[in-house]
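Here you go, one structure.
With one protein chain held back, the other chains of the complex are shown just where they sit.
In order of appearance the chains are A and B, and numbering begins at 1 in each one.
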Amino acid sequence: MSEGAVLLEVRGLGRRFEPRADRGEAVFAIRDLSFDVREQEFLTIVGPSGSGKSTLLNLIAQIDAPTEGEIRFRGRPIAAATAGALRPGWDRQFGYVTQDDTLLPWRTLIENVLFPLRVQGRLSAQTRDRASELMSTVGLEGFERYYPHELSGGMRKRAALIRTLVYDPPVILMDEPFGALDAQTRTQLQADLLRLWNLGRKTIVFVTHDIAEAIALGDRTLVFTRAPARVQSEHRIPIARPRDVRTIYGVDGFAETYERIRKELQ
Amino acid sequence: MIVRGRVALGVLCLAIWQAGHWALGADWISGPVDIVRRLAEITASGELARHTMATLSEAALGFLLGGGAGMLLPFALRRSPRLTAALDPFFTAAMGVPKLALAPLLILWFGIGVMSKVVFVAAVVFFFLFFNVLAGVRSIDPRLAAAVRVLGAREWTVTWEIAWHTALPYVFTGLKVALPRAISAAVVGEFIAADRGLGYYINTARAMADPVGLFTGVTVVTVLVLAIDAGLERVQARSLAWRPLARDATV
Partner (left out) sequence: MSGGRALRDRVLVALAVLIVWQVAALVCGPHWISPPLMTARRFGQLALNGELARHALYTLAAAAGGFVVGGVPGAVLPFALRRAPRLAAILDPYLVAGYGMPKLALAPLFILWFGIGLASKMALVASIAFFLIFFSTAAGVRGTDVRLVAMARVAGASEQAVARHVVWPSAVPYVFAGLKISLSYAIGAAVVGELISSNRGLGYLIQAGANDFDTTTVFAALTALTLLIVGLNALVEAAERRLLRWRPVDAQPARRLVTAA
């Protein structure tokens, strides 16, 4: 569990949503939110539903703009209430995996995985090999020519994962990526994720409402309050790596961390 | 069993047709035999080719004109939801007006030549395609668009990759509906005033008390339209192989 320099800083971040025509007042999804993310750390964020966790990721990924505060990446501000146009993905520095798999339904699996390389103009024999490797790592080789609707939920999720990994962004944002899967597939994918993370030690910000998942995967867990969300507390996960997701529940330190966080969320 | 039932029904229809011809006489219903004979005549004399070409070219030109505009306009309007909302009731009203009622006006403006039919077909086709493609463009999943932008796609790619592919099933529905209608519109335009074309042939036959000619013309138009329909069905099936269910996206 190496801890590097601070990579991402969130300072006093706030996002206010305007009232709709028929509804009352404006709502703050997040307000006065501050925390750091260190290089190569696996940070998990847990909080009650509707606590602005998705909003936070949207702001970092630059598909939405904050109304207060700022976000700094490698020391440079990348998002602020006064900033200009958004740059989604911030020049491929950020990957973003959401709960709904956003694979292009009209493209085959391999076309989907190669898609970011194609639009970034980085298709080459090398990158194609890398894509094939990734597909093998998650057990998808042989399914290149299949269309998304012909694959199971777990397979589509794996494809969405490697589609992000294929262009090597240093930071990967994940918004309850395994939420739509059944328990067994979820465990399998959590194991796959840890394996992939080990191979390339990226920085991951992983949002979930499942405390057990947050502890099993993360180096550190932030607990968010209800909307307007702020950081309620921070927990260092005292479990050594490498971890086996399937047997993690019995490991020392898991139960008490779980209890601590659960109490806070009540 | 079902196939046999269909064939049986088809044979039954032909039998009724022939019976009707014998019972009511050639003035009311022409028999299939007479029609085939007339078909052979006008094919040999080149008349069939001449009229068919006239109608098809009117339909094709009008289709390109109206279809092109109908397909492209929704993509342009995509960038301005406000304008689209403002235009909404006018388009719906314009869609409601039977374009066929405009035929005499168009003939007044453009004469009885090809031009009036082309404009007419264009008007008819435009609305079909426009509403279908608009529905397609509207159905774009914004999450898909956002995800693709994060992956590094520029606006142009978003439009091409997502808007186009999402709208494609709707484009096909529009085309399938519009193509036969283009032919129909050309034919109807020719009913009203023309100097050539299948519609001209049919209407002239009626006016000159030539039922066989009328039936023959109608048969040609029917076969033409059904053939085009079937052809489009094939093309659509192949291009939309990626879809879970080969179902039309209806508006």
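As a working rule, contacts are C-beta pairs under 8 Å (C-beta built on N, C-alpha and C of every residue); 3 or more make two chains touch, one makes a residue touch a chain.
All of these numbers come straight from a predicted model, not from anything done at the bench.
A.B. asks: Write down which of B:56, B:194 or B:214 is the residue touching the left-out chain.
C.D. replies: B:214
A.B. asks: Of B:39, B:64, B:115 or B:225, which one is in contact with the hidden chain?
C.D. replies: B:225
A.B. asks: To test your reading of the contact rule: which positions on chain B touch the chain that is missing from view?
C.D. replies: So the residues of chain B touching the unseen chain are 1-2, 5-6, 8-10, 13, 28, 77-78, 81-82, 84-91, 93, 95-105, 107-109, 134-135, 137-138, 140-142, 145, 162-163, 180-181, 183-184, 187-188, 191-192, 199, 202-203, 205-206, 211, 214-215, 218, 221-222, 225-226, 229, 251.
Everything below uses one rule, namely that only the chains that are shown with their structure count from here on.
A.B. asks: Can you work out the whole-Å distance between the CA centroids of chain A and chain B?
C.D. replies: 49
A.B. asks: Contact residues on chain B for chain A in the complex?
C.D. replies: 141, 143-144, 146-154, 157, 161-162, 165, 168, 241-244
A.B. asks: Please name which positions on chain A make contact with chain B in the complex.
C.D. replies: The touching residues are 61-63, 88-89, 92, 94-96, 98, 100, 102, 104-107, 115-116, 119-120, 147, 149, 163-164, 167.
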